[in-house]
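This is the structure, below, for whatever I ask next.
Only one protein chain is missing from this complex, and each of the others stays in its spot.
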Amino acid sequence: MKKQMIIVALLTATAMSVFAMGTKEGSSGAAPAEKAMTHDELVAAARAEGKVVVYSITSRIAGAATEFEKLYGIKVEASNLKDGELIEKVSKEVGGGIQGADFVICQDSGRVYGQLIAPGFLTNYVPPSMKSIIPAQYQNPLTFQLINKVFIFNSERSTAPVIKNVWELTEPKWKGLVQFKDPKAEGVNANFLTMITSPEWSAKLDKAYQDLYGKKLALTTKNAGYEWIKRFFQNGLVLGNSDTTISENIGIKGQPQTTMGLFVYSKKRFDAKKNLALEPMTEVAPFSGFIYPAFVMLTKNAAHPASARLFIEYLLTAEGFKPWSKDVGSYSSNPTIPVNDDDQPVSFWATRLVPEDPQYLFENRAAVEEFVNNITY
Amino acid sequence: MTLGNRVRFFFRKPHNVILTILAVSLAFLTLLPLLSLLKDTVVVHPSEIMSVKGSKMGDLTFFHWKKVFSDGETSMNLFYKPLWNTIRVSLWSCLIAIGLGGGVAWLVTRSDMRWKPFVSTVFIFPYIMPSWTLAMAWLNFFRNRLIGGAPGLFTALTGIETADWFAYGAFPIVVVLGLHYAPFAYILIGGILRNMDANLEEAAVILKAGRLKILSRITLPIVMPAVLSTFLLVFSSCMSAFAVPAFLGTPVRFQVLTTQLYRTLNGLNPGYGYIMALVMIVIGTGILMINQWIIGKRKSFTTVTGKSSNISFARLKAMRAPISIALVAFVSLIAILPLVTFAIESFIMAPGDYSLKNLTLQFWVGKGSEDIGGGEPGILLNKYIYLGLWNSVKLSVVVAFVAGTVGALTGYAVVKARGTKLASLVNNLAFFPYLMPSMAFAAIYLSMFAKRNLFIPSLYGSFALLVLVGAVKYLPFASRAGMNAMLQLSNEIEEAGLIVGIPWWKRMTRIIFPIQKSSFLSGYLLPFISCMRELALFVLLIVPANRVLTTMLFQYNEKGWNQYANAINLLIVLIVLVFNTVINKATGASIDKGIGG
Partner (left out) sequence: MPEIILKNVSKRFGKFVAVDDLSMVIGDGDFVTLLGPSGCGKTTTLRMIAGLETPTEGEILIDGKTVFSSERGVDVSPDKRDVGFLFQNYALWPHMTVEQNISFGLENLKWDKERIRSRVAELLATLKIDQFGKRYPSELSGGQQQRVAIARTLATGPKVLFMDEPLSNLDAKLRTEMRSELKRLHAETDSTFVYVTHDQLEAMTLSTRTCLMKEGVLQQYAPPLEVYHNPANLFVADFVGSPTMNFLEGVGRGVNLDEIKMSVSGLDLLFSPVSGSITLRDDQPIVMGIRPEFVRIGETGKGRARVYAALPSGMETVVKLRSGDQLLTSVVFGSIDYEADGEVGFGFDGEGCVVFDKETGANLAIGKLAII
């Protein structure tokens, strides 16, 4: 008991210190020392730099880069990295005083806060033109876009939703038929698992169990969140390394049984192009998937700060966001950019998906990963 | 004699100068990393502030040690089970490798089997090819619906769905590793059988001993120490194999130490990974020491000399044709069929559909379309592939040049100063990288050289770092080749030049090197080939500007762009085979000289 108290105290202390640091760094980043430049001055400064380097978790940055190069004549070096890779790289480079990226598009909020924002490796920058447009909640750190992963099933036989409750996935009828991205391969998946162990979501899961089976959930683990994870994983869950592969595996036609997966909603676009049969489910209790932010931030030691700022501003415009908005499953933090015609607005998804809470993630992610490791590996 | 004079006399000998330079630089490049590794097991890394509660980056902690070794279920899953899996898989792979490699070695050196040249050439292929080649081929053939909707060729052809245990996990890993290292066993055991004095067997023939009796009572006991030593070397190679278990084990979450190492180093707890790396180094060192002990103890046995000019081959009689045909078929199966599957896989549009209308050249010469592989053009039109190819070749050439040259100098200096403490120190230092798991080695170099280190500027993301890590990692091959070359060369050969006043560099370039050309060149060839097909060593160090073919292959594979991956793999294998064959034919250098010895 006493030990637990100490741990709790430590946790709180860590969290507080991290967030204290976070806000401090954040505020200093948000109000840069130099005078705010006019847009034309910024363009001139950026052209003088002539180049910008960006690390991004989304591969579509390449498309935006081409357009940006055309528009301003500034060369872009864009690298597409996995989220954990990006965090390690930036912390090594900035921490080691190496000039790598000028700005990054990163995800995995728990780690980004703890590993990059808290030590001051990343600084926040909100383009002046966006200050009044982007909602305050997305401004520190500046969110570039929201991304969602949703339960999607093979709709070759029928387009009617195949489950109504996530607990169904722990039943034998779905054994070996569900695919999910390896939480080790991409941090946001581990974040989702972590989030559902929170008091709020485990309560919801508890309730969903009772609603489905009409009886109380018998726990073998800490709470309903852990319990669901355990049963979900132990029901022959197939872990993939790539959302693309999972979408192909699920969507391919002519499978003997209906399969489903929890993966990026944007892969729905392959439906027509790759002749797949994919249908999302939006009414599953208590969640139909999860949603997470991708941040766009400057590095502390950016070699081309003006170009980076210009590019960030560009990415937040409708034109700059085109590579993302032309498909479903990407939602700009700029509310004036309309979502894809076939998609629903963030407000629709917000009530159906599990969001990220950086503080909770920072404190609990390691424990959940260890738990997952123990039941999977 | 005064100390000053003693030092002066000491450094008058070129080999002492070389040894001293090597001792200092190798200590810096191999011992320092080891210390750095030790340190990494007890500090908090950036990503660990989430798990080590209340810590700051760089704090001292025993958290990792506790978690890895004594935290109940966590340690079990994290370390003990993978360790047990590693041992199990390595043991079985060893048995297959030695049974197969030894069997083929016997057939080639001691029997009247037909088509020996073909068998002995092609049987080596799996060892020259990247280690994941057979694993990928296995997946191409036998994958079932577990990982992907599209089943493999086998299911497509026969309609039989492969069982999970057959398609993934321990079984295929054992088979693939066994096949991959069988050539290694073949080279080592074949070398002994070839050098074994035929008189020893002939003496038994004269005493009217039966063939079987000769084999079991004479041949086997004589080659036994070599077999044992082969066993240990294959075991340690299997233990440090990464690509094969990564390809075949991951789908069913079958973990071995190397895959755990990769997972943890790339995950939230690199500290675990560093401890595992340390464990692997300890095991490797232990195995090596046992090996040295065996060789040392039964020296008179293993160094069976004598020119076995005319061996009377064992007559296979009625079995001759069947055995010959079976072996040729088998060798073709493991060496050539994988290449065929890569070709097939790279030509089909939708995975799993092997009908003619599904064939496409898209992934080779296609223009690139938005919906296929993120709009990448076919690999023959893709400038990034050419960049990667150029980088691979450039890197391999430079690494081979550095490792080969340093290895030759090491071999020269160590053999010249044989028996001195300094020589054995350098010898051991030069061999040490062999024991470091590639992945851990790369991770340490990354952390050592990411910052300015002594007089060395930050090498992060530079080509120089790749060269450095490659050269040090492959130095053991090169120095062994160099040492073999020098051991076969009488000291007098050089002294004959020395006495008539030929300067040192000229003795090296005009006398020593030309005489042992093929042995020394083998010291260049092996690093070259290894570098061309290396993945684990570079995967952590590559930045987009200097990516190489193998890391591109790995990326395509991770993204699930199977056809590109197969096409690139085919490209790598062909390049490696062509280079090996051309160099071998032109200079007589061959990879067996580096490992045989």
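Chains here go by letter, A and B, matching the order in which they are written, and residues are numbered from 1 within each.
Note that in this section contacts are C-beta pairs under 8 Å (C-beta built on N, C-alpha and C of every residue); 3 or more make two chains touch, one makes a residue touch a chain.
In this text the structure is predicted, and so the values were computed from the model without any measurement.
Colleague: Considering the entire complex, write down the shown chains that touch the omitted one.
Modeller: Its contacts among the visible chains are B.
Colleague: For a quick check of understanding: of B:Ala318, B:Leu356 or B:Ile499, which residue touches the chain that isn't displayed?
Modeller: B:Ile499
Colleague: Need a quick check: the contact residues on subunit B for the chain that isn't drawn.
Modeller: 1-2, 4-5, 8-9, 12-13, 419, 490, 492-493, 495-503, 506, 510-511, 514-515
One rule holds for everything that comes next: only the chains that are shown with their structure count from here on.
Colleague: Please name which positions on subunit A make contact with subunit B in the complex.
Modeller: That would be residues 7, 10-11, 13-14, 59, 77, 79, 84-85, 87-88, 91-93, 95-98, 100, 110-111, 114-115, 119, 176, 184, 238-242, 244-245, 248-252, 255, 259, 270, 273-275, 362-363, 365-367, 369-370, 373-374, 376-377 of subunit A.
Colleague: How about subunit B: which of its residues touch subunit A in the complex?
Modeller: 46-47, 49-51, 53-54, 57, 73-74, 77-78, 81, 145-150, 250-251, 253, 255, 263, 266-269, 350-352, 370-371, 374, 446, 450-451, 458, 460-461, 543-544, 558-561
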